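One structure is given below, represented as structure tokens, and several questions about it will come after.
Yeah, one chain of the complex is gone here, protein chain that is, but the others are all in their spots.
Going by the order they are written in, the chains are A, B and C; count residues from 1 in each one.
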Amino acid sequence: MELKDEVIIGADREKVFRALNDPNILKQAIPGCEAIEKTSDDNYNATVVSKIGPLKIRFKGQATISESNFPSDYKITGEGRGGPAGHAKVVASVSLTEKGKSTRLTYVVQADIGSKLAQLGGALVQKTAKKLSTQFFEHLNTLLSSNSLAEKDTEEISMTNSPTTNWAKVGAISTILVVGILAWIVSK
Amino acid sequence: MSQEHGKDWMGAPLPRKEDRRLLTGKGKYVSDIVIPGALHAVFVRSEYAHAKILSIDTMEAEELEGVERIYVGEQIKHTIKSMPQPIVQPNLPAHYPTFWPLAVDKVTFHGEPVALVIARNKYIAEDAAELVFIDYEELEPVLDPEEALKPDATIIHEKDGTNEIFSMTFTGGDTEESQAENATEVEQIFQNAPVVIKERFKTHRTGITPMEPRAILCDWDDSDGLLAYITTQRPHIDRLALSDILDISAEKVQVIAPRDQGGGFGIKAPFYRENIIIAYAARDLEQPVRWVESRYESLMNVGQERDQINDMEIAADLEGNLLALRNFGLADNGVGTVGVYWGFVMPFLGAIELPNGYKWPKADIRLKVATTNKACLTPSRAFGHFPTRFAIERCIDMVAHKIGMEPSELRRKNLVADLPYTSITNEYYDSGDFVKVWDTLLEKADLTNFRLEQKKALSENKYVGIGFGCGVELSGVASELFVPMENQPGFGAATVRLDPRGKVQVFGGDAPGGQGHETTTAQVVASEFGISPEDVIITTGNTGSTPFGSGSVGARMGSYFISAVAEACRQLKTKITKILAHDLQLEASVEHFEFKNGEVIYLGDDSQRSSFLSIVERIIMFPINMPEGETGGLDVTSFFEAAKPMICFNADCCVVEVSLDTGDFKILKWITAEDVGNVINPLIVNGQMHGAIIQGISNTVFEEFVYDEQGQQLTADFEHYKMATAADVPNININYATTPCPHTPLGTRGIGEGRPSSVPGALTNAVCDALRPLGIEITTLPLRPDAIWQKIQEASH
Amino acid sequence: MYPAPIHRYSRPLTLEELYALLNSNDDDVLVLAGGQSAMQAVKSRMLRPSHVIDLQALSELKFIRTKKGTLTMGAMMRYVDIVSSDLIPLELAALQDAASRVGDRQVRNRGTIGGSLCWNYSAACTPATVLALDGKINLISQGGSTRQIAADDFFLGPLETARSESEILLSVDFKLRGAKSGSAYKKWGLITDALPVIGMATCLHFDNTDRCKHVRIALTGLANGAERCTAAEAVLAGTDISAEKITQAMSAACEEVSTYSDSIATAAYRHQLIKTIGSDVLNIAKKRAFGLA
Partner (left out) sequence: MAKIAIRINGKLFQEDIPERMLLVDFIRESANLTGTHIGCTYEGVCGACTVHLDNEAVKSCMLLAAQADGHDITTVEGLAQGGELTALQEAFKSEHGLQCGFCTAGILMNMTDFLKQHPNPSEQEIREGLIGNLCRCTGYVHIVNAVLKVVQENQLKKA
């Protein structure tokens, strides 16, 4: 299942890239994100609960960053297990381009879903993936454009991680990991 | 059926003895059998089509209160023998994959068993199964049979070094040279033949899922050993396999296939890996263990068959004589990890039966079977030849259309007219009159009148069509074919035991799943002994009390089993009349007596007679003053082996109306003509034909196992794997055109196994006939409105 | 497969009892009406309620009333009750078309209109039918305050509706336009009465010049669930719903609506079904409007 889109974020490229690599920001931006934990430079564990109508599927998974070129683009591979719902594996290529003071973010997502999710029918999963991605970028937009996140805060966060860290390697999970969860349960 | 019906129980539409208990909810299926204290098993199955198993974390699951044990592949790898094992391995050259009951090192299809949770009840077992966390490393799934055979393809069973599990050439003798020579001769015929049809026929993955999923209940006792209730068509084979694999001496293994089984249709014939681990667990835990398969597991693991590509060519002359047949078959075998059949045995037999009932002067028939990351093919009624029969019946229609001949005419012209006959693939057709069956069908179909109606309908912009198909089917499987194919004997075995009250007990080692054995057997025994069917009961499926048999496969009832019953009765009648003649001081033997209305009457002088009851009681209870060399007792086991493999033959005709707007079609009529040999119970024979034809229609139009590009099986419930309901299928008009079988004592034939195979061809031929004005030829199944509509769009632009 | 552990089952007799239960703010509450959809999710463990509230005893929600030109149907009306009711005018015949073809007899003896609207599965019959009939959905919250939402605003995509977790669907109102009104629903699903690959409901109201003053069309079986075909409605509005206009309208519908492919039917075939089913339901609705059906 393939998903392509682009969105304008109200902040400059460097800020957006850092935000996308900052677990604290991501925790607020990812819909239903319960926990994010950095396990190594390029790896994160996350628990995300996807709520679709009455259904709640708790996804436990990991994400790995690769081909990261600050501040223009990077690739993230996320795998999550949803218990009886099955699993979702997502590979997202994200690229950021200047657009005046804002940033145009384009993403291409290739999602493989398994077990009951797959039986859901690609179309329903596609629909949900689209919805969750838009929600993520709306949250991100509000977080970045609202001055609640002054420049200083982001510095502080990054300092605590490891002063010598090369920004490019800092891991991040995008909401796209959450992509692909919907229950198909048929109604009669 | 009153008592004086006497002799002619044969052919009587007797209501079944089985029915009362089944109609009042008193049937006892494996899932109904209760052994106090039985633990419940739930399998944890792979979510990936092809992946390495990095780790299996069962810690959390094991701590759940009520969980007894959790098994994983790595453990049992050292304590249970791996497959293959000779007892469940054919004598055919193939790359038999190595596997254990639970996946070891890697998983090879979505739904493969990886771990087994055993708990106090099924709810807890399922709760625990959710807490088993398996870490996978995904591998590239191989999902297309053609890709699988390419040199650069990922190899699924690395140790085999190839994804080609099996390949064979079925024509031109046994040596490569003779086969090559034959191939060139066939090529010559194609070069100069005035008419050549060449098409690729594709049949999707579908099969016959019975309403009762699999189940097994095992009990263990240190002295008596293993007792296993199994949903199986082959209890005696399962017993030997469990004994060999679990190293339990055979006399300490008993398998019982309950007399009530919810349908088999082939999928309960293989020896499954789940049975091994459940029996193992019962012994290991020394407690009864019960596994009842969920439909979700069942649809992911069994009932998948057909799934072939057949590149077929037919050469013919302008007068409609078939000159040569060429076919390169490719079957998608799935992973091949199922005992006895390994998947490829079905396409193997499908290729043998490809020539069907036609005379082929020359043929070049080859087959390749490719391993893919899908569930292994399991036997489904019309064993392997549903796809090949679809291909040939469609191809024949195309030849007829090309030379402007009625398809039914072309078939009649080329049907094998004089039997016995050996087909181009060395299949022996022992007896029957194909032409008589065909003429009976044509008489009922009234083709000339239909063509008038068709023309009239077309003028009103209505598209109706008629389609034909036929099928030569196995009537039982002779040892001659069974031994090489499945390393097992083909004989039918039956014990007939009389008791002093004149009642008869019959014992058979096969294991029916609804075919009505209790009634058919009773009718035959009653007819032989001149008593009432009520006095006859039958026990099947219990290896502790029934003679060895290879199981209820390949239409063995009307061919092998009932013949063994008849022969056993006749041996007893010889003994009874010898002793009666002795008592009555008559120089007479069995042919001088008649068994009728509960009496044994001397034909020379009908005052010389005895009641059946008294002579039987005399021989068993008072065996004194016996003729020279005779002892008491009336208990005989007979083994029936036909001189040659036997067949039956059927022909189908259906009429459809197709809507041009949507490609949807309605089956207006379904007419058949059947050579089922002498009929024992017409109600039961008709029921078998109705069921088989509707299964054929449901497989052709509605059912399909679908895998996505990651190898995820998307049709693991009846919402997505759509089976025909009563509202989707027509009534069936069954007609008999029988020729008694000369190679069975009662002239009966085994019927019903292959019966669905002529349905896809007949139905698709009818749709194409309706759309003849648009020149549409359909060569791919499933036959769905969407596909037909698209063909109509292509034809009208 | 068996449900995950459920800790509490309750069966309120009145709405008040129901609100008290809803107020007990246990998490993971499942309100069960007919249970034909929800139980599939519960048995496959995609839905893991810890507290199940069963509405079977709420006779207050089992009614059909017509007052001042509005027919109101209680949420707990079962499909079998809808099919057998003689209180439903031809104008709302689509409700009976749909109800008579949902699932099978056994399902129709349990499934309810309220349950189907709340579940809102993308291939269900009731949501599209209520949408075409411009139904107004009455919700009530724990405090007892009620609100009414038009069907257009109620369905928000597969399994999503405007109902919040603390609200209960009470009933559905259908405004009756009286004479010269007719509606119809039809679906196709490969197997008879199966889930709709495509289903369409329509409601027509003609003025005394036999022009169609009011037309609504809704589809089901699309990725986004029940959806109006406003383009098709625009083509038909004010016309006499002639065969030619119908064809034009259905082509507009195919332009407007995107369909997807799966193993049962391609996107193109789904468009073809829109055309064939569309002309059927429009003709039936028209005949019913003129009392000819």
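By our rule, a contact is a pair of C-beta atoms (placed from the backbone, for glycine too) under 8 Å apart; a residue touches a chain by one contact, two chains touch by 3 or more.
What you see is a predicted model; the values in this text were computed from it and never measured.
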Per the definition of touch given earlier, which of B:Ile684, B:Val701 or B:Leu714 contacts the omitted chain? B:Ile684
Decide which residue listed in B:Pro101, B:Pro235, B:Gly262 or B:Gly432 touches the omitted chain of the complex. B:Gly262
From the listed residues B:Glu18, B:Glu47, B:Glu274 or B:Glu567, report the one that touches the chain absent from this view. B:Glu18
Per the touch definition above, residue among C:His7, C:Arg147, C:Lys175 or C:Arg211 touching the missing chain: C:His7
Chain not shown, touching residues in subunit C: 1-9, 11, 32, 35-36, 39-41, 43-44, 52, 54, 56, 80, 103-107, 109-110, 192-193
Touch list for subunit B against the chain that is not drawn: 13, 15-16, 18-20, 22-29, 31-32, 34, 123, 208-213, 260-263, 265, 292, 294-296, 513-516, 683-684, 686-687, 690-695, 717-719, 723, 725-727, 729, 731-732
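Please note the rule applied: only the chains that are shown with their structure count from here on.
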May I ask you to sort the chain touch graph into line, ring, star, complete or other? complete
Farthest-lying chain, centroid of Cα atoms versus that of subunit B: A
Can you compute the centre-to-centre distance for subunit A and subunit B, using the mean CA position of each chain? Integer Å is fine. 52
Between subunit A and subunit C, the Cα-mean centres are separated in Å by 35
I need the residues of subunit B touching at least two other chains; which ones are they? 130, 714-715, 719
Scan subunit A for residues touching two or more other chains and write them down. 83-84, 121-122, 186
What residues of subunit B sit close enough to touch subunit A in their complex? 47-48, 110, 130, 133, 138, 708, 710, 712, 714-717, 719-720
Would you mind writing out the residues of subunit C in touch with subunit B in their complex? 1-2, 4-5, 45, 188, 190-195, 263-266, 268-269, 272-273, 275-276
Where on subunit A is subunit C touching in the complex? 52-57, 83-85, 116, 121-124, 126-128, 131, 182-183, 185-188
